[in-house]
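All protein chains but one are shown at their positions in the complex.
By letter and in written order, the chains are A and B; residue numbering begins at 1 in each of them.
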């Protein structure tokens, strides 16, 4: 078991070893139990973290801000109206100064081609751990919560069939960070991942290659398909969710490409193709009746609220280990 | 004395019994004394509450956020720029998830025909107590602070003559929740309530009927009049305040209706009609020189700051009882 975490950045789970992630899951489970029993967990008493949001958020912001408070510390919530980035403040200045003022920096910046670079730049200069609250490439907070949720529901992760499936949405363009994180992470736990999307919604080649390496090394598998029905068939877990053609090589107009694929919806009918105990997951907010039928997301196979709740416990575990750990 | 409150919603005082409200007043008084003596009151240590504001606020936001901090907990301040309601987040999703992340949800939503429904919807799905920070119909946080203030000033509430009076204002349209809460609540404490307004500013019939029932049951009384002078005459307490013709049956244009009633102002002259120890109250912010003459609101009969201060102590009492109580 890995036990040295203090100061470790949390930018992508790819940079955390299996043992480190195992510890993170253990700590998450412990914090969840304590929360249920109303046992105080002031592991970060009087500690402060800066929560920088370049985009709106509900689960991430609230799980982090409530989480650090439940740990006895405080999070300064900063959005674009309260940061001086526009006034010539470079990442270096922000990182050096905020890390001197407190014990952690967490940041959401999903701008394509910018977000991850910004986080890396912060990490280079910060004297405190930098946490990724979603960038253009990764969403490790979501990934770790998903992993905890699946482990709680199915127990043994080995050979668990999980399908990460593109879905149609009318709402704002979603980053690829959630599916990218999932296809990288799940094979490391021996899961059999099916990754399904219409042509034009490919992930970058380096990401797919890394996912395959992860599968090879850890005994999981990756199957890529453009056939939605294939992805549902026999699945234990389905995660249908929209993402944009950010990384795609398609020459088709993005709006036309999107409308062409309205059929990619998680329906009751699709769910009948899956394993009879199949579970439905979504990072939320879902585009109801576009990504998914209400009867599915509100139905007995849906575990979206358990998944959302685990964002709290895992966020607290990440902060506890990196900001307060040994 | 009622002592079981944990998890009880605080949407309207109408759903709290007299005994429950009595306990709330006792706890408010206790917390006020402790605050004055600088005695720590960490009754909600490491607990978290979500403070959702669909409209701006000064007293409510600050009394809640400072209040929970003084109780050892933390409030996540959320306004429309930091909630994902616009991104397809329904009340159910918000309520389930936030209540799993923390120990209470408080919300201001004054949209006519929407606010109270939204709160009820939240309460239906929330596993934590839901608190009303003002909706289109009720403002129980203001009501309980007003009641505490009056009790502190006049002692015996029975037969206390309180006049809730419409007043002209130039500033933004005010909801009916403050007067509606007052005419429902005060008769329950044996007060003689005069409710005065120009034609067109009626409250909904159901509210008036409920107020009369409250008076009948508890020994108070309700008198309704369109004569401002009658309302001031002999009053122990006057509460002149603007509200919109939200619930009115008037066919007159709202702006014309408003301008026609510029004479409904709390003046020095009006105050001379009242009891010689009359007290002036206002929930603030007041539209100075429109609702009230400066010499009245800043004068010796005004208790607006004591009334405002009691928002803190009563808010802390509501949180302590519902989030941390037995």
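Following the convention adopted for this analysis, contacts are C-beta pairs under 8 Å (C-beta built on N, C-alpha and C of every residue); 3 or more make two chains touch, one makes a residue touch a chain.
The shown structure was predicted, so the numbers you read here are calculated from the model rather than taken from an experiment.
The residue touching the chain not shown here, chosen from A:96, A:224 or A:273, is A:96.
Checked against the full complex, the one of A:5, A:35, A:50 or A:280 touching the unshown chain is A:50. Residue positions on chain B in contact with the hidden chain: 40-42, 53, 56-59, 61-63, 65-67, 69-72, 74, 77, 79, 81, 171-172, 284-288, 305, 308-309, 312, in rising order. What chain A contributes to its contact with the hidden chain is residues 45-48, 50, 73-74, 76-78, 81-84, 87-90, 93-94, 96-98, 100-102.
Please note the rule applied: only the chains that are shown with their structure count from here on.
Computed from the mean C-alpha positions, the centre of chain A lies at a distance of 41 Å from the centre of chain B.
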